[in-house]
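I have placed the structure first, in the form of structure tokens, so that the comments after it can refer back to it.
Of the protein chains in this complex, all but one are displayed in their positions.
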Amino acid sequence: MSKTGKITVKDRDPVSSLQDFLKLLLEKGTVEAVLVQQRLPVNNAVMPALVTDPEKLGGADPLAPAFPLNAARMLSRLTRKPLDTPIAAVMRPCEIRAFVELVKLKQGSAGNVILIGVDCLGAYGNTDYARIAASSPAVPCSNPPENRPAAEGSGHVDSGGTPPGVESTLTFHRNILSGKGTVVDGADISPACKSCEHPVALNADITIGLLGTNIEESLLLISNTEKGGVVLGELGIKEDDEPLDSRQRAVEALVSERLAYRDRMFERTSAAVSDIEKLMSYLGNCVNCYNCRVACPVCYCRECVFTTDVFDHEPAQYLRWAKRKGALKMPTDTVFYHLTRMAHMSAACIGCGQCSNACPNGVPVMELFRTVAHGVQRAFGYSAGASFDEAPPLSVFHEKEFSEVTGGHD
Amino acid sequence: MADYEPAIIAFVCNWCTYTAADLAGTSRLVQPPNVRMIRMMCTGMVDPKYIIKALLEGADAVLVSGCHPGDCHYINGNLKARRRMKLLKEILPKFGFDERRLKMTWIGASEGIDFAETVRQMTAEVKALGQNDLRTRMVL
Amino acid sequence: METKTGSALVIGAGISGIRSALDLAEMNYRVFLIDKSPHIGGILSQLDYQFPTDHCGMCKMLPTIGRDASSQFCLRKGLFHENIEVLPGTEMTALEGEPGNFRVTLDSAPSFIDAQKCIGCGRCSAVCPVEVPDQFNGGLTKRKAVYLPVPHNIPNRFMIDIAACTRCAECEKVCPTGAIDLRTEARRAFRILVVDDELVVRDSLKEWLVVEGFSVDMAASGAEAIDLFSSNDYGLVLLDVKMPGMDGVEALQIIREIKPDLPVLMMTAYATVETAVQAMKIGADDYLMKPFDIEALVAKVVQQYERTVTVKGRVIEVGAVIMAAGSDFCDPARTPGAFGYNLPNVVTGLQFERLLSGAGPGAGKLIRPSDGRPLRKIAFLQCIGSRDLKQKADYCSSVCCMFSIKEALLAKAKSGGEADAAIFYMDMRTFGKDFQRYRDLAEKESGVRFIRSRVHTIDPDADGSLRLHYVDGEGGQHEEVFDMVVLAAGQRPNRGTRDLAQSAGIELNPAGFCLTDELFQNRSSREGVFAGGSFAGLRDISESVIQAGSASLGASKLIRSKGGAPRASERTGAALQDVSKELPSLAVALCACASSLRGGLDLESFGKSLTLWDPSIRVFQIERVCTLSGRKSLLENMRESGCNMISIGACMPCLYGKMLVELAKETGLSAGLMDVVDIYTPAFRGDRTDPRQISGRIESALKMSIGRLKSADPGPTRSLSIIRKALVIGGGISGMTAALAIADHGFHVDMIEKDVDPGGLVRSLYRTIEGTETSGLIEKLISDVRANTNISVHTEAEVVDSKPYEGLSFLTTIKTKDGGEKRLDHGVTILATGGKEATTREYCYGMSESVITLHELEAHLGKSAGAAEPPGSVAMIQCVGSREEGRNYCSRVCCSSALKNALRLKKENPKADLFIFYRDIMTYGFLEAYYTKARQEGIIFIRYSPEAKPDVSIADGGKVRISARDPILGRDIVLEPDLLVLSTGVVPNDLNGLGQVFGFEVNEDGFFREAEYKWQPVNSKKRGIFACGLAHSPRSISEAIAMAQAAAQRALVMLNREEIEAGAVVARVRRSLCSLCERCIAACPYGARSRSEEKDIIEIDELACQGCGACAAVCPNSASVVRGFSDRQVMAMVDAALELT
Partner (left out) sequence: MAQNQASTGLETPGRGLFAEISKNLRACMQCGTCTGSCGSASKMDYTPRQVWRMVQAGMKEEIFKSRTFWLCSSCYYCTLRCPRGLPLTDTMAALKRVATAEGYFSDRKSPVFYKAFLDNVRKYGRVRETEMMTRYFLAVKNPAVPLSFVPLGLKLMAKGKMDVRISGFGGSGKLDRLYRKVMELEAAK
């Protein structure tokens, strides 16, 4: 099924070459719009943007090691009603996996979306990234200025050089290529990324391969689906069946490194929450702001039940609880909230780590939820985001299964 | 282990287990005075958060019990409930809630004796496990 | 015509009687449901497990539409419905009047325990010194003389078995409520006069009867008797036949002149039995034979006594009567002949069922009663007392094969697969829908052994085990030892059937069951009296339920035709006050009897601690809240307190369902704002329980109730419109029967037939096995349909599309014969699309004119009656293409059709040679007699197995040649018959298209998939859609008619309503919270939810919604809520439950 092509990188600048590729999609009319991580005209920040003008793609930076939010939520907004015309969405593997889950939850539809997955080498937490991007020096631009983002109106970007943010992107990748690693200014990519066993997108129609190739020379372009193949054909990209041995080796190496990290994390986290006492101290800084669930791509509820009237307790009830327990922590229901959220989303958790990213008080939410989700998904033989066809564990059931739950009787 | 009277919250379905529990009561199948029964129309209606809530409020154990497979008044609610229990049995033990505090059984309307036996056994098990002190402790 | 509220009497509260009663009650007729036993449920109260789920499921019979009118708990526990008066312990003793205007006399058995006072505490039973075998457990356990007839019934009132009771009166003394009155005084007041010339007889009689509590006078001669008689008031006379001077008969004549109604029992020696019998003709009530059997004598005397205390003569008026008095099993232990049926560890199927029951003697463990050893080898012997000419049972009991397979499977399951189960059978009659697959699974997956053998005798082996010596189907001789032998005891008419038939004025068939019309089996020999369930013959649950529906349809039609109207429906919802805007104001009513019964329960302190816990709560005590005066006092207190919610602390919450409905009407508060808490049972738990614990338990139960009520949001129940018209698809026997049944109730029916004329498949059958020409039936139905102005017939038409809309209404588009389209609106749909004979390529069919199908033979016989020369030799092969994968079901009708044809061929040409190749002859029920007849007529039956089918070849000239093996002789045989007839079975007409249009399911064989095989056999899971006839499953003409009537009955339950009220416990969606993830749609087992693309919301079909809450549990943020079970309510209960003291 999969066919491989290439994007030849000009001037050792994979970002702009990628921008060119995306422009082609719009110019050839293959898609109506492209959803892609776009450098904002302010603060070097990147955010997903829906781009229809090919020129504006000069601001696209899908390779930036930034992950301000999970774009699956955005794509879900775009596709809650099936699209009439096709769009492309350039996303990280975890974003695509989240989108797969959302589609299964009827929060989006993949019908007219070309999913373009970019190999993910990790991203920094929001505060770290803001610092790194800001401190990265602007370098003279080797590209013709007209190809560069105009960023009209902002005046922030020096039209004569690479904006500092983009430079930080290139530095990030250069560092990895040269074996320098990902630590910059004492900050490393987020634990979610370090423990992510899916650096390569599943379910992408087209994969943009960074692993196993020198991205200053070329990027791999792999079509994984019929739809992807058609797109590459339309764009006139030649494909061959070149073996991807080196890519495979690179992926395996990265995955095994991450798995090792992940399993250590699971162990550590399990130990840290092994009884209710420890769990309470783990969640000790939580203030019930519910940011984690707002940031979570698979927490799709319009309003969390914990913020509805269900938890508007009768005033007298607080006193009754307090009397029973001697002291009642306010706000109440913190552990209850987290455990319930686990019950609700752990089967769908794709481990993107946005929960931790969003926590204002530094609660390592991702570690906890991933640890639980891993067990849950294994128990149901399910892997979140792995397939559009696999039914979510709690939406199906069989007459004969899990007889251990009822003491061996079914 | 200090002897104490465990509190067991039982979510029972209106059709089968509730009947069985009633039968156990009327047949004087003496059961430990530890069960608080919450009659639901169907086990398929038991939201996981009720169970979590019960444990966090200090229930020593939670029992979810309904009709046997194939027997559900609502066709298959019990099978849905089983999956949900499976989920909770994956999650809650990670935080030190012993799996034995979380039980699901199929008890048909005529099986009063099974209900009494289930409660008796759960009580014994939970007594051995020790009290869930969250009832009288501050929980975050 | 005068209209009045239509009412009906249903006799027998077994499964069929309950079905009929509910049917009529759901149609808003008033129903009296009587049963001579003290409980409802019939045989099913003893059966915990039923095929095919191997569990129960009886509750699925309860109404789904208008369900709040009936109880909403386990049906084995009890039943109430606002239109049904349940009268246990009651018998009909007279039925007078005309159809439509019957006058019925009901007698109730004397009760020694006041049901109003008995609280089921069981102290009486604890002190009772008498132990007798407990019939509820098939006699395998003992019970006391004062006992609970069915442990799980409510109300669980104790009964006294007065025949066993010794009147020691211990129970009277301990009863805390004074509910027991043995009426020893009444017995003492019952004076008996013993007249005999022999002193020793007089003395011993007096001694025995005084022990029984009666007063006895004695007379030594007829003259002396007459003297005493004139100066005393006697209840009974025991009169010797042969006395010097005035003999018994003479004395009797004089007594009769003075007191015509006084019971007299003649006493006689064997020599004068004739005289005693003569005496009965001139007015003696019975006779007693000397030497006396004390027990029998006492029983007869007690029986006479009881007649005087029986609550006599309640007379009710009903329009129709349904006889659903059920059937019984034979008692193998009493079978004449030495078969070993009375050995220990030989039990009947019913006894085994009790052994499997958790409430049975082994407490659900599979152990042998004789020594408590786990059962590891069990033999099931079929046809004990069935298919037995010697016992005059030339019929198949129809249910035992499946019964035994089920029990074998249960034994396997209970033993964790360790028990060996072997079923010894002659023909395994898996003739029902899905039976064959069940059998195959039992054999192949669970390892149940099926052995074709009739075991003649059970021999005792060492330590209570049992040895069987048997010959298998191929002649092999075997000997095997089993731990237990289970006998599939054949069915018999119920004891008392004859008397009942006499009271009802109906005839019985030769086997002693109700005589029914051949084609319309709901009709008894008396107009207006209908036959339901197994009273009408041998039926399993599913067929009984169908038969019950057919009977209630008959009753309803008759009542209606005689001017009986359904009760005007009152909408309970409308009158209710809306309290949703008010603040909750909650009151707690505590029934004081709990405290008076359980010393130490201090209701005052409960009240205090509740008000301390929540000062807004008002608490009051009520004396005996379950009584009428209690309810009045409750009502007053509620009014006074101005509460809008009430929690009632009493006993047995299930009992209060009906009362809450009434209370709701009286107060205008929804029943959802009321709750009943059992504060009584918790008080029982053991003697060692600390009283503080007891009050803690009760307090927390009350707090839970309060918590639940406080967040209650019952909301008004919605009423939905219905289009009161029916669509019947198919114009065969079933379709026409259903259409007529509905049209006769005054509703419009559109009947769609794909052919030029109605009639269907029955047109290709010329006569029934009984010999009735079918053409008469078809023509009658067609002319009735055509003449009925409520029926529009659309021939050569088919359904194109159907759309449901608001309420219960569909708009269906049909293609008409002129090629145009027509739209029909209707509320219900009945599928009667029929079936056809299956085609085959097997056995050289199509290669010779001498190989034909069963229907081709029918046509030949139908047309050529006597004309052409009948064939000299005919072979038939059964089960062609059936009962093996591909079409793994029995077509049910082929065996009897083959017999019918074979007998006819034999009649036309007595010299004809007839051979029938078969696998199992499926002549269930009374059809067995035709099998016997066929054998007697010399028709030769040759069994084959699917692994070795007969080999058919066609010689030159078209001659058929069959090679087969005769398993009996174990040798190959060759036949060259003139004709080979293949029974290819029945297949349904294609239903898949309609299934998609209407949204019902089709099973793997292409038949309609019913909502529930046993309990809802004609319903689809999709509301408003029903099926009958061959679209449902293969069946005979009379069976198809019964099913069509049952389906029409179910449809009429809906049509009979002007609007349909949704249940109180239904789901709703909080739209502002809903994320439209549609998980609820997937979770709903009733298809009650859909997403409206137009409005972009989730919509709920409140009629289809049964309130199971599957939607609520999958909804992560509780946007989906079930009324009465909201998060706030349940969590409040959890909080209250853990509010321990």
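A few comments on the model shown:
A, B and C label the chains in the order they appear, each numbered from 1.
Definition applied: contacts are C-beta pairs under 8 Å (C-beta built on N, C-alpha and C of every residue); 3 or more make two chains touch, one makes a residue touch a chain.
Remember, it's a predicted structure, so these values are computed and weren't measured experimentally.
Partners of the chain left out, restricted to shown chains and counted across the full complex, are C.
Among C:Ser231, C:Gln936, C:Asn992 or C:Ser1092, only C:Gln936 touches the chain left out of the display. Which of C:Phe112, C:Phe530 or C:Phe915 touches the hidden chain is settled by the complete complex: it is C:Phe915.
One of C:Arg202, C:Arg368 or C:Arg387 touches the chain omitted from the figure, and that residue is C:Arg387.
Which of C:Leu975, C:Leu1030 or C:Ile1098 touches the hidden chain is settled by the complete complex: it is C:Leu975.
What subunit C contributes to its contact with the hidden chain is residues 337-339, 383, 387-390, 426, 453-457, 469-473, 475, 477, 872-873, 913-915, 931-932, 935-938, 940-943, 966, 968-970, 972-978.
Keep this in mind: only the chains that are shown with their structure count from here on.
Counting C-beta pairs in contact across A-C and across A-B shows that the higher total falls to A-B. Once the centre of each chain is set as its mean CA position, subunit B and subunit C turn out to be 33 Å apart. For the pair subunit A and subunit C, the distance between C-alpha centroids works out to 60 Å.
Residue positions of subunit B with contacts to 2 or more other chains are 48-49, 53, 70, 76, 80, 84, 135. Counting partner chains per residue, subunit A shows two or more touched chains at residues 305, 324, 344, 394. Contacts from subunit B toward subunit A in the complex involve residues 48-49, 52-53, 56, 69-70, 76, 79-80, 82-92, 94-97, 103-106, 134-140.
Across the interface of their complex, subunit A is touched by residues 613-614, 710, 1072-1079, 1082-1083, 1114, 1116-1119, 1126-1128, 1131, 1135, 1139 of subunit C.
Within the complex formed with subunit B, the residues of subunit C that make contact are 48, 53-57, 59-60, 72-74, 76-77, 120, 122, 151-152, 154, 156, 357-359, 363-364, 654, 678, 681-682, 684-686, 689, 693-694, 697, 700-701, 704, 1021, 1065, 1083, 1085, 1106-1110, 1112-1114, 1118, 1122, 1125, 1127, 1130-1131, 1133-1135, 1137-1138, 1140.
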